[in-house]
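Structure record follows, encoded as structure tokens.
A single protein chain has been omitted; all remaining protein chains appear in their positions.
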Amino acid sequence: MYTIATFTLVPVGKDISISKYVAACIEELKTLNVNYTLHANGTNIEGDWDEVFSAIKQCQIKIHDMGPQRIFTTIQLGTRTDKKQQMENKIDSVLKKIK
Amino acid sequence: MYTIATFTLVPVGKDISISKYVAACIEELKTLNVNYTLHANGTNIEGDWDEVFSAIKQCQIKIHDMGPQRIFTTIQLGTRTDKKQQMENKIDSVLKKIK
Amino acid sequence: MYTIATFTLVPVGKDISISKYVAACIEELKTLNVNYTLHANGTNIEGDWDEVFSAIKQCQIKIHDMGPQRIFTTIQLGTRTDKKQQMENKIDSVLKKIK
Partner (left out) sequence: MYTIATFTLVPVGKDISISKYVAACIEELKTLNVNYTLHANGTNIEGDWDEVFSAIKQCQIKIHDMGPQRIFTTIQLGTRTDKKQQMENKIDSVLKKIK
């Protein structure tokens, strides 16, 4: 199942700034060679279901390893079997319909 | 990583009522023998990270098999390494603090 | 628009335990006389759109007043214009379809 997702990992009970944890996750995604885009409220990622969830799990583990003992995580995703669609197609599809 | 999550699977472009799909997912969770609770906006589930995500994946596959070609899914979860906590502990912990 | 929602308020950069903040929000909901149910991953609430969002805003303000300078909030909701449905109807509708 091809999966397009956005996810956010929020360490709780530690620093008020979470950017260093987001940066560590992005470095992890680079190592995993998965397609991602950082946005203001999370990270978009796409790939096969297992690839996407394995990447999120690696980020969760990495952030726990950095110190935070509690992490609150949100994931929002879509799968579709009628056609292959990638993240940039989704955006293009909207943009060309805006008057 | 022990994981407490809530998830919601919304088939898109098919029926306006989604209860039969939620019911099919609950049946799947029963088969998998995972600890879950149905609530008004989703299903709570707990267990090891892999167990939780494997269960959600099985629901996603089962619902696609029932016909819907697009599913929009949300997952919200917490992991903590400082102590073992289960779903009922979380609720108890709040209830005893309400004045 | 009648709105059925679940929401979660997570104070960031403060305590690892967030139950006292959830309890404070529940007390606020009681004062507001809005229909709610606490579950293991958030609070379900229902009512008119403005009533629901006003209640969430009051919780956000109350928790900031308790000290946390950053709050991460998630809201997931449904509105439907084809029929009036309440939280307990949604659950009943699923339960009677489970084999």
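Note that the chains are named A, B and C in the order they appear, and that numbering of residues resets to 1 at the start of each chain.
The rule is simple: a contact is a pair of C-beta atoms (placed from the backbone, for glycine too) under 8 Å apart; a residue touches a chain by one contact, two chains touch by 3 or more.
What you see is a predicted model, and the numbers here were worked out from it, not measured in a lab.
Engineer: Residue-wise, where is chain B in contact with the chain that is not depicted?
Structural biologist: Counting only chain B, the missing chain is touched by 8, 10-18, 69-70, 72, 74.
Engineer: May I ask you to list the residues on chain C that touch the chain which is not drawn?
Structural biologist: Contact residues on chain C toward the absent chain are 1, 12, 49, 53, 57, 60-61, 64, 69-82.
Engineer: Tell me where the left-out chain touches chain A, residue by residue.
Structural biologist: Residues of chain A in touch with the missing chain: 4-6, 8, 16-17, 19-20, 22-23, 26-27, 37-42, 44, 46, 74, 76-78, 80, 82, 87-88, 90-91, 93-95, 97-99.
Criterion: only the chains that are shown with their structure count from here on.
Engineer: Taking the mean of each chain's Cα atoms, which chain ends up nearest the overall Cα mean?
Structural biologist: The chain sitting closest to the overall C-alpha centre is B.
Engineer: What are the two chains with the top count of C-beta contact pairs?
Structural biologist: Among the chain pairs, B-C has the highest number of C-beta contacts.
Engineer: Any idea how many Å lie between the Cα centroids of chain A and chain C?
Structural biologist: Taking the mean C-alpha position of each chain, the two centres sit 25 Å apart.
Engineer: Could you please state the distance in Å, as a whole number, between where the Cα atoms of chain B are centred and where those of chain C are centred?
Structural biologist: Roughly 17 Å, centre to centre.
Engineer: What residues in chain B touch two or more of the other chains?
Structural biologist: Residues 74, 76-78, 80, 82 of chain B each touch two or more of the other chains.
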